[in-house]
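Every protein chain except one is present and positioned as in the full complex.
== chain A ==
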Amino acid sequence: MELFFNPFDNLLCILLGISFTVWFTLLLVFIIVPAIFGVSFGIRRLYMKTLLKIFEWATLRIERGAKEKNHHLYKPYSNAIIAKEPTSLEEEIKEIRRSGSNKDLDSASEFEMSDIFYFARRGVESIMDDEVTKRFSAEELESWNLLTRSNYNFHYISLRLTVLWGLGLLIRYGILLPLRVTLAFTGVGLLVFLTSLIGLLPNGRMKNLLSEKVHLMCYRICVRALTAIITYHDSENKPKNGGICVANHTSPIDVIILASDGCYAMVGQIHGGLMGVIQRSMVKACPHIWFERSEVKDRHLVAKRLSDHVQDKSKLPILIFPEGTCINNTSVMMFKKGSFDIGATVYPVAIKYDPRFGDAFWNSSKFGMVNYLLRMMSSWAIVCSVWYLPPMSREGGEDAVQFANRVKAAIARKGGLVDLLWDGGLKREKVKDTFKEEQQKLYSKMLVGTQEDRSRS
């Protein structure tokens, strides 16, 4: 038995050895070295173009398949279930009443029994499809990107498509995923190792320079670990020292995307485990702002540390995500006013992911962090655009909330996202009664308002 296996054993070892060497050389030459120097071969863009062509073909096949079977395709955007134009409460109630049997317009503002239908209709509309809850679930796609996660017309697929899908599966899990995981480990490992090393140097220009280079290099490796294809616009507006960079938040990857193009001081809570190790070594090389869990609740402490950092012009710009939670990248939710209260220059940044390649949104109630990262690494690619907006400062007479809303509107406009008023934290908490009160106020103004006029006359 042993004799039989030995020669194969040797052969196997040799083969494995060779393939590993080849693998690592390719990795080094095509990915790690360019990452160190910040250049690109353009391989990823070529990859992206090829993928797009394949997706188009796949979608056409599905449409053809559906037509043959004479069914309606499930198209999330074109089969709108609710067709309504936004009008005011008063308008809609009047319309309901106007279609009534014997009403004269004089008594238009008195209570009618049918008024309840306005509220009922609105309630049922929101049960069927509401704007806010939609923001927290992954964006639905029109075309199919060969990932079953995002397809609802699955049973119209022909044999050819299934083969293609199977091939895609093999490539993604067999080739891309191991490659990316290797890169990720390399990137993170290098980051921890090198920043700890730099931490041993005395403070000074040399240290800052080296720290910058190391951070950039490691983030670039991580970017390649996700096959992220990023387009940066308006780089002349990049955040400068002493400022605060704010961006919309879709996933933890946002940090990697921004930090691979510039150096920032991160803000966050110290975690345990691997994350904590990374955080602690990063802070040795350059000052990031990490808070203990107990300190996070103390708003004044947080504000003080942020403003201290900002006033030191030698320190890097702070990176903050004011939404406080991950939104699904179709809209921007309410910004928390804390970071806008400090009085520093704000550099807004808009990040928009292209959903055709993979959904980058982290639904933290559905997936844990590791699960999420695995999903990211087994998608085709992450394609996104980053816009650096010109810096903004708080104008005289503006309070923190108004300033925050102004910045939010600018980011939403640039990134092509919808500017919503809702607080991102709502997906976890219950709604405050103030919204209900507003509805009641509007309705009572319509009814009771006129009674007051009558009693006056």
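Here is the rule we use: contacts are C-beta pairs under 8 Å (C-beta built on N, C-alpha and C of every residue); 3 or more make two chains touch, one makes a residue touch a chain; residues count from 1.
Quick note on the criterion: contacts and distances are computed from a predicted model.
Remark: of the listed names "GPI transamidase component PIG-T", "Calcineurin-like EF-hand protein 2", "CTLH domain-containing protein" or "Pleckstrin homology domain-containing family J member 1", the one matching the undisplayed chain in UniProt is "Calcineurin-like EF-hand protein 2". Across A:V163, A:M369 or A:V448, the residue that sits in touch with the chain not pictured is A:V448.
Checked against the full complex, the one of A:E56, A:D129, A:D234 or A:E295 touching the unshown chain is A:D129.
Only one of A:W23, A:F41, A:W57 or A:F119 touches the chain withheld from this view, namely A:F119.
Remark: the residues of chain A touching the chain excluded from display are 71-76, 79-84, 92, 95-101, 110-117, 119-133, 137, 152, 154-155, 422, 426-427, 430-431, 435-441, 443-445, 447-448, 451.
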